[in-house]
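The complex is shown incomplete by one protein chain, all other protein chains being positioned as in the whole.
Read from first to last, the chains carry the letters A and B; within each, the first residue is number 1.
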Amino acid sequence: MLDRNKCYHIASLFISLAILWLLLSGHYTLLITSLGLLSVLFVTLISLRMNLLPFDQPETFFRFMKYIPYGFWLVLEILKSNIDVCKRILNPRLPISPRWVTIKASQNSEFAKIVYANSITLTPGTISIDVEDENIDVHALSDIGVEGLEAGDMDKKVSQAEQAYV
Amino acid sequence: MSNAITIISGVFIITGALAIIIGLIGVFRMPDFYTKLHAASVIDTMGTMLIIVGLMLYSGFNLVSVKLLLIMIFILITTPTAAHALAKSALHGGLEPVLNKNKS
Partner (left out) sequence: MFEVATYLILFAMSLALISAIIGKTVYEKILAVNIFGTVTVLFIALFGFLTERPEFLDIALVYALINFIATIAILKFFEYGDMGRSSHINDEADI
């Protein structure tokens, strides 16, 4: 019943919750720490009972860390497109040309596709509206955003982050 | 030295507040709902990141800055989800996007 994969998932959830509790609490006496440990255990049991853990996915909570270098790259992209959108808003003629395009996502796992679609939405100027198997419907504010997506830079970066081994 | 850090963090925070106001001006000026979403994402990314990075610089490295980092990560994960849900349910609700006809 409890195979290796499930044990990894449960242990990673427990350790992540414990680290989160330690960071948020700031009080480290014996009584408070034991109460915190109890609540972490309780939350783990409840999420087991509610079937919230993604046992069919290979990614545990710790493996999410492999997306951190991609996150730093994404912040730079967000700053660049933010400046572009701010210029368009402040321009008195409002130079926008809304477009609707469908682009390909070349990732394998569901989670990487979610990361890709959320990155598209997070970048100002492009919003992902619908995700079907390999196609993402995108509403773009201007032609520059569409060109950036069709060049496929972000797609490649997410795929590289997906295949990185931690 | 600490004076310089205070000035830098002040510049970050005030730039972030101005970015929020620019985003709200965009929300008022954009013609239809889907383009308003683009202006709103300026607020969610640039305003949040600049203000919270400024506060982190001001507070230094301790538990307070870790909490600020958690708030920033949480906002950066949830706001695209909310924007996606808004756009999808507006599309289901029959709100057609205004597109530029001569380009696409």
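FYI, a residue touches a chain if its C-beta (ideal position, glycine included) is under 8 Å from a C-beta of that chain, and two chains touch if they have at least 3 such contacts.
Note that the structure is predicted; figures quoted are calculated from it, not measured.
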{"item": "Chains shown that the absent chain touches, full complex", "value": "B"}
{"item": "Interface with the undisplayed chain - residues on subunit B", "value": "6, 10, 13-14, 16-18, 20-21, 23-24, 27-28, 33, 36-37, 40, 43-44, 47-48, 51-52, 55, 58-59, 64, 67-68, 70-71, 74-75, 78-79, 81-82, 85-86, 88-90, 92-93, 95"}
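Going forward, only the chains that are shown with their structure count from here on.
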{"item": "Computed distance of Cα centres, subunit B from subunit A, in Å", "value": "16"}
{"item": "Touching residues (chain side subunit A, partner subunit B) in the complex", "value": "23-24, 26, 75, 78-79, 82, 85-86, 89-90, 94, 96-101, 117-119, 121-130, 139, 141, 143"}
{"item": "Complex contact set, residues of subunit B against subunit A", "value": "19, 22-23, 25-26, 29-30, 32, 34-35, 37-39, 41-42, 44-46, 49, 63, 66-67, 70, 76-77, 79-81, 83-84, 87-88, 91, 97-100, 103-104"}
